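To start, I am sharing the structure in question, which I have written as structure tokens.
Just one protein chain is left out here, and the rest sit where they should.
All chains are identified by letter, namely A, B and C, in their written order; residue positions are counted from 1 within each chain.
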């Protein structure tokens, strides 16, 4: 097979990072289609429909490198999919009577749908590895910064203190959840497709179900209850799970870009990118690229969900509209994961700056806590008003509180110490890490 | 509470059918928010933070009918969400010191996120009921028409024979799959939200995790490992699962509209709609409405997936952008299910017309079979060409075959009998029904 | 007409701000449908098909307040749209022979499509007013801050100096562009729909085209070349234009939330929202709400674009799937505009803080400029490396440059003065304001 990029090389460094690129390439699809044909032949041999030697002769020809993907692709225009031309090319490479058994009982969609499941299964390997490594990087941050205070921010305003450990633990949890769902789909839902022309397996006589079961075994895919040519639950489930994974990646990447802002400067990507014109720039390129990839996922997922509405026994267009977003969504999610892994594995965390940002407002983040301290005596409403007033004053917050309340200064200082107001942050980090370890070990 | 439609009444008959409409109404949201406050008070009482009597006094005020949703909604503009105004209104309805314990330790997002999970849980009841009934209707069709032959159609062209039973069994399988996923989410993923201002539960001192666990118990929701204010996996999972369910519904509805075409006439909705101007029209209104609802799901799901990218400890916009599509997607999926149930429960199936359509091409659908019969002698390629030629001739197919081959007419007629070429259709229906029964019983 | 909220009141304060809420309500749709019927009657009278008195009798009954929207909506389930029930209700309110002329020659979709165009036209009024006011607020900021320096930020890193005037002028330009497109659609593309049962106007005999032209005149809509029941270009164009407007609004709102960050603090919404628990919070609620609304637009636009694929002379579902996103997209865009207007009209700009942020890195933003100054002597590459080195040093940038170059300190200080490196910012602001004035005056 002549090398083929299968997608843009110009933008590929950003859009196609990590193992999903190769796993969703034309070559990978071609091999998966050939794996179907090899598996089908062996399944039929197992069922006694064709001689074992013929099956092996077919299987021996099922090596992607022996085929010209551009030739096969070009021949697809006439029939509307590349399975037909591949079957022809395969048949031509099988000698003797075995050639007559190629693709027996199968239809083009059987080839492509099963190939899609194999492509997904194989692409999930690097995706899951990158998600796992990313979660691992988060776990390391969470452990190390379990008690590193920083400003919690809501609506992009400093709110109350949190820890960087808690933030990292949160990211970690989402990657473990996303991986768990993807693993579950891989184990229980990726299924072989074999139905023949319209899903009855008619040209296999009575042997259809047996061949179906054997084929699933050959390929390491699940056996479906029914051929699912126009029953696209599996594709929709992958769309949802990949879209969800991409969303979680985007969330963490967004946080990184926000913390990396010049004015915030709490983290820095060590592998961060320079600028061709501005020598001082330290762009968080990996997080930015992760956002670029994850931001494309919802549209791709929506296209796959919309394509579930497929007519009768084979759709007039909706099926064909799946091919590209199916590969693209695996790739976008995988690339986002690979980029975020690079970002988080090399993330420098500046605990000193975190503390400085936390202190920059003179304790305003503890306003809630002061209300809590004053409420028993003043009532919650009056306490809230008093503190709101003090927060808005031109004096430093501690001074304003000293003037407005009867609290001793030492008590005020204690109340305004962020480290004293981290609530259950540490315990929550511990819970999350414990769950992560369980997840990793299952 | 003044009655409120919460959404368009003009289009509601189409867009808001079934129980999901009430379950996602303003009233339902309000009650779910109040359930959070009641549950929170009781959880704190259980943890020894507040007196049990105070908790019950709060809980007693948590009845949606006692609140004016439009007043609360209007007051939401200032603070950016309706939880603040509701807390105020609730506090005003609680007498004595108990009022001081309302909403203690919680933030607005705790109220709304937990309410969203309760709304989802409650809306899933009618959605699952309608999916189950729809699957049941399919099962009845599959059983009854296990052996009813009809034309299988690929790319909207007649291909080979199938059975209506197999088609109905296929629909059924997708509804069981969609329901299984939704049930799984309901049981394992819908989780309470409680984190306080920024997820540390700081204002609850050391008691945060205990209150969290008790609150989950009070509300019958799962306890999350962490507060998940900006970790939106759960919302993304619901988006994917609901989008997938809607896609499956749309597929069956599309098939119904195609089979109901005047020129095909294989099914008829008994509750089908008339036309104001054309007295003869028998529109498959229920299937059309199911398509109208399901067609809106991908965009809503995409909006929810895109909204997963949420900043720091509370998003500046993305969280707020979830509220509408969250309700809308539950409603669109539920309405689609309710409409399809109406369509399929009342679907008249015309087996005679199915057979007539199958026979209309004089056996052309059996061309694949004839190739199979001729191949051993002629070779597959020559057989294919011979049959293609016969199929394109101006003679009836059987006559053309008689002229072109040495097959006796009786053998030709046998080969062209669609009932003889249904492959494993019957067995596949049986498999699907068996799986359905297991699904129903679990 | 019984008051009806048509949508959530609980979330309405955020999701339904500004005039588009009322303009897309059930009442507005009902009146628009009635306007169609009144216009149709008058057009037919003008064409001599029915007596003028009958037309006026019909028109007199076309007052939304006289109808019960929930009753009409409920009756829509049978026929699949609310036009049929409305025609019945209208006919019942017209006395004498005029009743026989109600809805003559029209089909349900004529009513609803024309109503959709009227609803769009009317909703565009407040949307355009809010876009115009928002652009006006930007123009005022641009004029006032034409020369106010601030940090330009790329990939959320400080890059080179810009002015707040240039940023505001940029926002302004997008609102003018969005408004221009929407105005153009309103003037040239919003068109009446009248085709009868399948677009031939058959039941109007030869008078169809004349009635079509007169109806357009009656309603102030364009006359289409053809009935466009399944030719949805117009709907797709609105989807694109509204989606684009929402995107522009979201961009400015995102900038506001970023500049309002505690650590940046360059702007503050004067009407900004407090927090129920944190007395110090100054949330930029208006910008956040603008983001919440605009973030929902792409999914809605995609639903409308996907719904363009409509079968034959009336779609089996796709048309019905437009109703909700059509209203919702007008509303989301309008609400986003109204929120952003509130944000920008009341935006406090802190030029002192802008300057402080600009100076915080000791002139690093001028690194590009220093390279430019050194390049003629050193060559660009060597200059870039020298400056990159200086920027990375632990010394203040000016000191590092003094040590690494032969430039006199005064020259270094001049080079590092951001006000000297604003390029054409001022001139660009002037260009933009000039274009804005032209836009406003056309």
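What we mean here is this: a contact is a pair of C-beta atoms (placed from the backbone, for glycine too) under 8 Å apart; a residue touches a chain by one contact, two chains touch by 3 or more.
Here the structure is a predicted model, which means the values were calculated and not measured.
Under the touch definition stated at the start, the shown chains contacted by the missing one in the entire complex are A, B, C.
Per the touch definition above, the residue from C:78, C:372 or C:396 contacting the chain not shown is C:372.
Within the set C:47, C:120, C:197 or C:347, the residue that contacts the chain not displayed is C:197.
Looking at subunit B, the residues touching the absent chain are 151, 153-160, 257-258, 260-264, 274-275, 277-285, 288, 298-299, 302, 306, 357, 360-361, 364-365, 367-368, 371, 384-385, 387-388, 391, 397.
Across the interface with the omitted chain, subunit C contributes residues 80, 100, 152-156, 159-163, 166-167, 169-171, 173-174, 177-178, 181, 196-206, 208-209, 225-228, 230-233, 236-237, 239-241, 243-244, 246-248, 250-251, 254-255, 258, 291, 294-295, 297-299, 301-303, 305-306, 308-316, 368-369, 372, 375, 379-380, 421-425, 427-428, 431-432, 435. For subunit A, the residues touching the absent chain in the complete assembly are 4-15, 17, 26, 29-30, 69-70, 72-84, 87, 103, 107-108, 196-197, 203, 253-254, 257, 273-278, 283-285, 287-293, 295-296, 298-300, 302-303, 306-307, 316-321, 323-325, 327-328.
To be clear about the criterion, only the chains that are shown with their structure count from here on.
Measuring from the averaged C-alpha position of subunit A to that of subunit C gives a distance of 32 Å.
With centres set at the average Cα position, the gap from subunit A to subunit B is 24 Å. Contacts with at least two other chains are made by residues 257, 274-275, 277-278, 283-285, 288, 298-299, 302, 306 of subunit C.
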